[in-house]
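Have a look at this one.
One protein chain is absent from this view; the other protein chains keep their places.
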Amino acid sequence: MRVVVQEAAFDAGAELNAFSAGLGNMGAVVSFTGLVRDVAGGLAGMEIEHYPGMTEKAIAAICEEAMTRWSLGDALVIHRYGALAAGDTIMMVATASRHRVDAFQAAEFLMDYLKSRAPFWKKETTGQGDGWVAARDEDEDALTRW
Amino acid sequence: MRVVVQEAAFDAGAELNAFSAGLGNMGAVVSFTGLVRDVAGGLAGMEIEHYPGMTEKAIAAICEEAMTRWSLGDALVIHRYGALAAGDTIMMVATASRHRVDAFQAAEFLMDYLKSRAPFWKKETTGQGDGWVAARDEDEDALTRW
Amino acid sequence: MDVLYFAWVRERIGLPKEQVVTSAATVLDLVEELKAREERYAAAFADISALRVAVDQELTDFDAPLAGAREVAFFPPMTGG
Partner (left out) sequence: MDVLYFAWVRERIGLPKEQVVTSAATVLDLVEELKAREERYAAAFADISALRVAVDQELTDFDAPLAGAREVAFFPPMTGG
């Protein structure tokens, strides 16, 4: 299990390969990658604020919960903070299991909890100024299924 | 949408990065990677047989079905055949969407259908001889949820 | 008509592909014709519930008609992914 919170960019493909190479006997690997997207057009960039100290602890707790709920060989979370541009990779999750159902379920669980329970806040910068991204009701509702 | 059936090894991380780079306005990317796993210990290798011609058509049809069922920006399937060793990457699927639910669901759908409806057959070679991998009832049952 | 065999069906019958001249109306009729030929066919087709069939590269059932078919393939359940 590896949790990384960093400002620097990272190479999601290289991380996926390194994660897969270290697995031993797990045949199924699921990854999720979140990219900065320019929904309305005109996005100049994104700034992600976080809560140093709590962030790492909250993500580690979510990962440990996933490891107890599903039969996983390994789990990885990398999440950036600071200034990002459209198209940049914000974060990734990877999970590994023997059978694909565990890896898929655990990755979805990790994403649902990271969205609403890890202390990150996104601010978008456009030509019209800055704005904090509002939490979506669907994201909060998604937690009820676990 | 891209479907590749090939004997040669491929770099799953590089494929994930290329897939993510071409997306434009899609923020969520899910990938599944299947690796040769040595369940019982002593696996010497795996041989994957397929049905040239039907394989590509069957996978393309499954991808098109996924594109109509979910709101996807893109989908990728790469599947190898021929001789593989333990730890080798057998195949990968990648899906992209605006919101993560579509990408996750479509990737699970693609995997469920690829498992049981794309004409591939795995043969494992061990010190005790060769054996065709049996289809799992769970894999056939997984199709009923879609 | 081309008849193709994959995986252990291919191994039991001993060849990957053959040309068959047949007037079989359905896949099942073709199976019965093949089984009557030789023991290796009878062995391969002993339990068709363990087999799948594709006609012209589309999965179908054993009662599918063969009129106009150019290619029929027999194989065990797939194990891709």
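Per-chain residue numbering starts at 1, and chain names A, B and C are given in the order in which the chains are listed.
The working rule: a contact is a pair of C-beta atoms (placed from the backbone, for glycine too) under 8 Å apart; a residue touches a chain by one contact, two chains touch by 3 or more.
This is a predicted model, so every value here is computed, not measured.
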item	value
Partner chains on view for the chain not depicted	A
Residue ranges of chain A at the interface with the undisplayed chain	34, 48-51, 53-54, 57-58, 79, 90-91, 111, 114-123, 132-135, 140
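Here is the rule we go by: only the chains that are shown with their structure count from here on.
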item	value
Centre-of-Cα separation between chain C and chain B, whole angstrom	26
Interface hub residues of chain C, defined as touching at least two other chains	81
For chain A, residues that touch 2 or more chains besides their own	100
